[in-house]
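Mind having a look at this structure? Questions to follow.
One protein chain omitted, others in place.
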Amino acid sequence: MSSTVIPSGELGQQAEESNYLNVKHTIASWLLTGDHKRIALLYLVSTSFFFFLGSIAAGLIRYELTSPAGVVLESETYNKVFSSHGILMVFTFLVVAIPAIFGNFLVPLMIGARDLAFPRLNLASWYMYMTGGTLILAGMIFGGVDTGWTFYTPYSSMYSNGQVTMVIIGIFIAGFSTITTGINFVVTIHKMRAPGMTWFRLPLFIWAMYATSLMMILATPVVAITLLLVVYERTFKLPVFSPELGGDPVLFQHLFWFYSHPAVYIMILPAFAIVSELIANFSRKRIFGYHFVAFSSLAIAGLGFLVWGHHMFVSSQSMYESIVFSLISYLVAVPSAIKIFNWMATMYKGNIRLQSPMIYAIAFLMIFTVGGLTGLFLGAAGTDIHLTATYFVVAHFHYVMVGGTMLAFLGGLHYWWPKITGRMFSDGIAKVNAVIVFVGFNLTFFPQFIVGWLGMPRRYHYYYFAPEFQAYHIMSTLGATVLGLGFILPAFYLTMSLFTGPKAGPNPWGAHGLEWETSSPPPTSNFTETPIVMDEVYDFDPVSDHAKDLKDIEERNRRRSEEGYCGSEDDN
Amino acid sequence: MSAITNTSDHGHDSALHHQFEDIGQQNDSYIVGMWVFLSTEVMFFGALFFIYTLYRWNYQLDFYIAHEHLDVKLGAINTSVLLFSSFTMVMAVQSAQLKRRLHVIGYLLTTIVCACTFLVIKYFEYSSKIADHLYPGAGFATDAHAAFGAHAFEAGKLAVNMNHAQLFYALYFGMTGLHAVHIIAGILVILALIRLWVIRAKSVTLDYIPTEMVGLYWHFVDLVWIFLFPLFYLMPKPH
Amino acid sequence: MASQTSHSHEHHIVPTSTYLLTLILLVLLMLATVWAASFNLPAIGPFSGTVVNQMVALIIATAKALLVIMVFMGVRWSSTLAKLWVASGFVTLILLFGILGDYTTRHYEHQHGWEARPDGSLPRSTPDEEVVPPINANDLNVKIRQ
Partner (left out) sequence: MSFFNFPLAPPQASNIAQAYDPVFYALVALSVFFTVIVCAGVILFAIRYKAGTKADRSRPMYENLPLELTWTIIPLLLGLVMFYFGTALFVKIKTPPKNCEQIFVIGKQWMWHIQHSNGVRENNTLHVPVGKPVKLTMISQDVLHAFYIPAFRVQMGVVPGRYTELWFTATQAGEYHLFCNMYCGTQHSEMGGKVVAMDPKDYAEWLSNGGQSVAPMSMEQAGAKIYAKVHCDNCHGAEDTLHAPSLYGIYNKRRIFADGTSLLADDEYLRDSIIRPYDHITAGYGETMPVYQGQLTEEDVLNLVAYIKVLGTPIATTPTSIVNRHSAPTAVSPTNESSALAANAVQANTPDPDATPTRRVGSPAVGAVAAEGRNR
């Protein structure tokens, strides 16, 4: 939205002198910072580290499954590896990554605030996250944990010999980090909007972030106390969830999924947040049905609390409750469908610039559609019976988590990279990488749908008794190799851009939004003066834009060729 | 809107943090933030209350007999103590609004005394349970007669299932224990607040909001006990 | 920004008498709930006397909680936003209690072999070799822990 900034001299030049990156250089100035942008970068580094570890575990799993009788690992090690993969990816990456990196960086910028409401709490939440993450890692190094990320009792509480207690306490602490982040966002969005920034002028990113925070705040404590009870059981040998004293193991699943289903939306809603921004800004068009998209986020958050039971159709849950959960699961599919169609409609008659973030967004749309639709198989109680806990489920949630969240994460990273670092990367390589990720991803996970439908159970180390599954596993492993390349490449070319990339300027994409009104990288206090918002959100005019674009492109290409810039930038 | 404040100007008010425009916005943010945090706490205890409800509903008689070992009088005294501490806390907040420093310190100290009284009584309650081997785990009492006396028998037959009684005590220690942890945390927070008032720190003296936030937390702890008391101490005999 | 905040620093100072009255009410309610618990209340409609007893105790507890929330925590005088967030926690808690829907619509009873021994020792701590004859026909005598 082209908010009117009261002009006060040359914005860009002022920011050249001091921005949040170069204002101080000591390590202490980073580790004790209250600046939401610096904390976002701390999160970027730390979540990337955990993502890297989780990916190594994923690679090991895929390698091990190429042979029906395993390749290098013992069953016990394999179980620890897949548990580590799940725990690291879910609790230290997916739940945290987009809210803590992009949310932290962008929420104040997008609403025209100087910082989040509680900067010290924000820093504390990073320390909680690191403490939790360190404990989780320590648990995995000193003994490992072999319960899967779901910690189903009574296996986790009475039988497993791993470092379950340490890992659970790590998750507990990391959980509080997401709660505090959520509190910070809610208060900031409610109380710190710039003058004129009404609710319906908020970018859709903020709406989705608000919905995410809502679930973080209200669902996380349930899993925290549930996991704490598992520790209680392990420590005092006191079965709360196992039947020796009359407890019920299924109760654990109820409480666990009461968090973990909303957690799925905690992972995917931020992805919606990013994709809404990308589609609007690269189609140079106001999001179609802004209100519908905004409220569908809240609807997903609300309904997300009512569908946990669809994870438990075969767990001896009551048949009637299963049917109710199945019905609500079908209802929750509708808001997601609304979003998809609205994004498509936004592209219609747009002025689409196929730059790398948009390629990621388009890939997201296609992959998430498949991920969402296969959810229908699992939401219908009858069809879920055969498919639950098979590779079909594995493929489904990877389509949502990797194909959805991860692609949106990459798209967002490319989109806001110039804002975060002040440098442009090579868009050509980035586009090639988007294609690599798309191909690798589908090759990895599509065969898993089929092998799951054939009946390959998840969390299986061996399948020598069913060698017919092998072909699909080999395809999947091949795809994972390609996908791995797609994750490694950005680390190189984005890092390279820090040193060789051209200066980005405040608004390299020609995007709308308060974050693009300030310099890149932004100054510590975000805006030199508090912006006053007067225009509507995503206030593009495709027709006049089109004419202006053609001239801009011509101008930029001419300048680039004069400077000898070698990235392929003539994509518009 | 009207207030366009330059960022370099942090205002005349040193209690105002740089990210806020004015003290009103800051106060509002703090109160809303505290409530959002308390809604987290509601869910935190709520899950335990749910587990309690489920097991209680399934094992009514066993839970009833197990609860007979709890002392209603001590529970009622503890409830009164906590209610009174809530009152002194709210008076501390009121004094903070009226900027009566010594009153604030006095009321806060009374609150801490109440909290400690609560913990002392809780200590005696816990020790009587532990003395009778009613702590959950491997050493749980096996002799129903020794633990619950005549209550454990109905028409000459053993009426209590000691497994379910153990489940009851697991929940009793778990829930009241978690509540006690909150009380201890509350004492520490109040002590820190008292220190700030004693040294006349501007962060608390200029505005009552920090005191109010501690107050909200303390009332929440009271709130939890208001439900724990009837659920654990005042069980009706299944009839 | 200031436009959206209701300036709460024009705060409402509640008189001491209100607080004192609340405290007295709270203590009276506490005594009432202890007193009510000493009776076995009669069944009302579909609810058994036990349930009625418990309902009374919980209604009194809720009344006390409302008093604390409204007066002591000052929600009566706070912004709509704060009120919404006060409600949110409790509303979500009601959703959590939806889990009860499962237990009320299915058979929920433990099989005998799974309960700990009558002497109180946990079954998992008994030696493996011990073979206990079936208590009744449905008893599976499953071994609990290796």
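A few comments on the model shown:
Order of writing sets the chain letters: A, B and C. Residues in each chain are counted from 1.
To be clear about the criterion, a residue touches a chain if its C-beta (ideal position, glycine included) is under 8 Å from a C-beta of that chain, and two chains touch if they have at least 3 such contacts.
If you're wondering where the values come from, they're calculated on a predicted model, not measured in any experiment.
Contact with the chain not shown here comes from a single listed residue; of A:L21, A:M130 or A:I338, that residue is A:I338.
Only one residue from A:T374, A:T405 or A:Q448 touches the chain missing from this view: A:T374. When the missing chain is restored to the complex, the residue among A:I56, A:M130 or A:I450 that touches it is A:I450. Considering the complete assembly, chain A touches the hidden chain via residues 68-70, 75-76, 79, 146-148, 150, 152, 154-155, 158-160, 242-244, 248-250, 283-292, 313-316, 319, 322-323, 326-327, 330-331, 333-334, 337-338, 340-342, 344-345, 347-354, 358, 362, 365-366, 369-370, 373-374, 376-377, 379-386, 388-390, 450, 453-455, 457-466, 468, 471-472, 542-543, 546, 549-550, 553, 572.
Note that in this section only the chains that are shown with their structure count from here on.
Between A-C and B-C, more C-beta contact pairs are found at B-C. Centroid to centroid, with C-alpha atoms defining each point, chain A and chain C lie 36 Å apart.
Averaging Cα coordinates per chain places chain B and chain C 14 Å apart.
Contacts with at least two other chains are made by residues 113, 190-192, 195, 218-219, 222, 237, 244-246, 248, 251, 255, 258, 530 of chain A. Annotation for chain B: residues touching 2 or more other chains are 1, 3, 20-21, 25, 28, 32, 36, 39-41, 43, 46-47, 50, 54, 58, 138, 161, 163. Note for the complex: chain A touches chain B at residues 6, 108, 113-119, 179, 182-184, 186-188, 190-192, 195-196, 217-222, 224-226, 229, 232, 236-238, 240, 244-248, 251, 255, 258, 525, 527-530, 532. Here chain C touches chain A in the complex through residues 1-5, 81, 88-89, 92, 95-96, 98-99, 101-106, 108, 110, 114-116, 122-124, 144-145, going by the rule given at the top.
Chain A makes touch with chain C in their complex at residues 113, 158, 190-195, 214, 218-219, 222, 237, 243-246, 248, 250-251, 254-255, 258, 305-306, 309, 316-321, 324, 530.
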